[in-house]
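Note that one protein chain of the assembly has been removed; the remaining protein chains are unaltered in position.
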Amino acid sequence: MAIIHQTAEIGHVAEKQLLTSREKGTRGQWWRFVLILLITIVTLVPVAVVLFLAFTPSVTSTTSGGFTAENFTSVFATTDVVLWLQNSLLVTLGTVIVSVIVAAPAGYVLSRGRSRAVSGYSLLLFVFQSLPVITSVIPLFILFANLGLVDNLLGVTIVYVASAMAVATWMMAAYMDSIPISLEEAAWIDGASLFRGFVQVVLRNSLPGVLSTAIFTFLVAWNDYLVAIVFLRSAVAFTLPLGVQSFFQQNTTDWGSVMAVAVVMMIPPVLIFVLLNKYFSVGGIGGSLAGQ
Amino acid sequence: MTTTTAPSTRGKPAVAGQRRRRFKSGTSTLFFLVLPSIVLLLLIHGFPLIQAFIQSLHNGTLVDPGPFVGLQNYIDNLTSATFWKAAGFTVVFTLVGVFGSWAVGLALALLLRTRIPAGGIFKVLLLLPWVVPIVVSSTAINWLVATSSSPIPMLFANLGLAPPLFLADPTWAKILVCVFKVWISFPFMMMMSSAALASVDETVYEAARMDGATSQQQLRWITLPMIARSTYISWILMTIFCVNDFPTIFLVTGGGPIDATNTLVVLAYRTVFQNQQVGPGVSIAFMMTVVLVFISTLLYRQIRKAAI
Partner (left out) sequence: MSDLRIPDVSRRGFLKATGVAAGLALVPGLAACAQSKTQTSSGGGTAGTLKFWDMPWAQDAYNKASEAFVAAYKPAEGLPNAALQRIQWNNFTTTFSSALASKTGPAVSSGGGFQAFQFADQGYIAMADNLISTWEKDGFRKDFLPGTLEAMKTDKGYVAVPWQTDFRVWWYRKSLFDDAGAKVPTNWDELMTAGEALKKKGYFGWGDGAGAGNNIGAHTMVFMMINNGGGLFTPDGKLDVLNERNVEAVDFIIQLVKAGISDPASVSYTTDNHLAQWKNKKFAFGIYTAGLDQALGEPSGADLLAASPLTGPHGDKAILAFGNNIMMYTNTPSQPGSEAFLSYYIKNMKTYWQQGVVTGLPVLQSIVDLPEFQKSASNVKVVKEYQPVAKTYGTRSTQLFAAMAQVDGSQPLAQFTQSVLGGQTDAKSALTTLQQGLSTIVKS
């Protein structure tokens, strides 16, 4: 970093540079705006396709041209979209809540704990995160079948929680890393137990971390296809990914209806992201992973 | 426990000279805090792992557990052309996926740090590819490129160029799948880069500007080194995501055409669920996992050492 050593040299040269950079800034602003606009448009083409097809009358309808919401009305009336939506919401909310409850204390340990055991736990998380679901799917199915957890939403929820566990724990740990331990130390001096310190001090201040974790686990549970298709059989238990797929298969060229269901599947995660994105932070994972 | 009012060093990247605090007491409480997580992990990941390993030592089908064959499945994999072809594409897919998404993500993160009208809206819109369910986006891709009357081939035709067979030609299918993966992954990289960039001290840039450093020099000598650790971590995470990624490829090409877009995880799935050969399929998944874990752990330890 040789440049830093030369910081002593400040003169009217620097002033001139500041001026030109400000001018450049304004012109540059519009260039950058156009650039990013183009990039965003290209990036969103597939999303636009889905919206376009969903609002266009399908080949089997009698409406001509223009945009219409009739695909949605027909899809809500004749298919199980509402049921799939319900199931997906239930499973996802269950996953989010249980994940946060399990990952928060685990993240605390990862953040505050320093021992070989904790490093071992961190490594365990890391190894399990690297496993592809396919290795576990069949043995897991048989285990769950014996426990009666197959073909119902509870079993699927448990699997999702475990799938998201590693990253959720890292996210919580990362956030907790940014809470100075001095606050807990103050609480301990006042006679609080470790657990109380955790709950009163750390948890109370971890809302952004909790939200980050919640958003991440939401996506894991909402979008999953492979686990759902192996574990869920009855149409009453279908989550949206399964419902959407089965709908595709049964209505081969009816893009309008198919995309209408796809839009329904897209809305909740997009909504959550739009509303809560300022809380969502993955940056701390790096620190938490490397800081052990 | 020590009493101190000195500011904590937790959370900040470790700088030479400052020790990290160590926390030793209350181990039993810590144990109980982490217990639910461990139980869940062992039950859902650990137990099936052992079962799966046993399955890989047998030559069973979905219906029939099959005879014990020892390591024969693993040996067959090492001598199978299909296996190595899939391994090769896994490497290509991962490299393009990781570095492609990182480059795009970083570029966008840098761009978004400057003042742009409606920058906040762009930030959210650019997250959409990661948020949109893959079942939905893969269908959109099929609609866009599948037949000669689909929009993108028609666009090519209207421009007077011969429309490529995006899904039918092996090379184009590979390109399509890699581009799709970059599309899905760049938002994650963008978020990680953003967070890392935000933690870099502004004053360093100011000093560099005073010295007449160009943007390119600033990028190369200040930005990149200062976000290095987060960058390496994001590479490792994205590598894991890419190697294990099944739906992105399977929903678009099914592993074809002519096995061109088979990665190891797609091949494992097809062997288990299409050929119904559970033993051989699971052995492929295992081999892939072992290599992945080995490489990742190595890199991960390197980063730990480098950081301190």
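Chains here go by letter, A and B, matching the order in which they are written, and residues are numbered from 1 within each.
What we mean here is this: a contact is a pair of C-beta atoms (placed from the backbone, for glycine too) under 8 Å apart; a residue touches a chain by one contact, two chains touch by 3 or more.
As the structure is a prediction and not an experimental result, all values here were calculated from the model.
Participant: If the hidden chain were put back, which of A:T40, A:T68, A:S119 or A:N152 would touch it?
Facilitator: A:N152
Participant: With the missing chain put back, one of B:G46, B:P129 or B:P280 would touch it. Which one?
Facilitator: B:P280
Participant: Can you list where chain A touches the absent chain?
Facilitator: Answer for chain A: residues 60, 78-80, 83, 86-87, 90-91, 93-94, 97-98, 101, 138, 141-142, 145-146, 150, 152-154, 157, 178-180, 195-196, 199-200, 203-205, 207-208, 229-230, 233-237, 242, 245-246, 248-253 touch the chain left out.
Participant: What residue numbers in chain B mark contact with the hidden partner chain?
Facilitator: 59-64, 66, 76, 82, 142, 146-149, 165-170, 173, 250-259, 267, 270-271, 273-277, 279-280
By definition in this document, only the chains that are shown with their structure count from here on.
Participant: Calculate how many whole Å lie between the centre of chain A and the centre of chain B, each centre taken as the average of the chain's C-alpha atoms.
Facilitator: Going by mean C-alpha positions, chain A sits 14 Å from chain B.
Participant: In the complex formed with chain A, which residues of chain B make contact?
Facilitator: It is residues 1-8, 10-11, 13-14, 20-27, 29-30, 33-34, 36-38, 40-41, 43-49, 51-52, 55, 62, 108, 111-112, 114-118, 122-137, 139-141, 143-144, 183, 188, 191-192, 194-196, 198-199, 204, 207-213, 217, 221-222, 229-230, 233-234, 237, 240, 243-244, 246-247, 251, 265, 268-269, 272, 278, 281-282, 285-286, 288-289, 292-293, 296-297, 300, 303-304, 307 of chain B that touch chain A.
Participant: What part of chain A is in contact with chain B in the complex they form?
Facilitator: For chain A paired with chain B, touching residues are 1, 3-4, 6-7, 9-10, 13-14, 17-18, 21, 25, 28-29, 32-33, 35-37, 39-40, 43-47, 49-50, 53, 101-103, 105-106, 108-109, 111-115, 118, 121, 123-140, 142-143, 158-159, 161-163, 165, 169, 177-182, 185, 188-189, 193-195, 198, 219, 222-223, 225-226, 240-241, 244-245, 248, 255, 258-259, 262, 265-266, 269-270, 273-274, 277, 280-287, 289-292.
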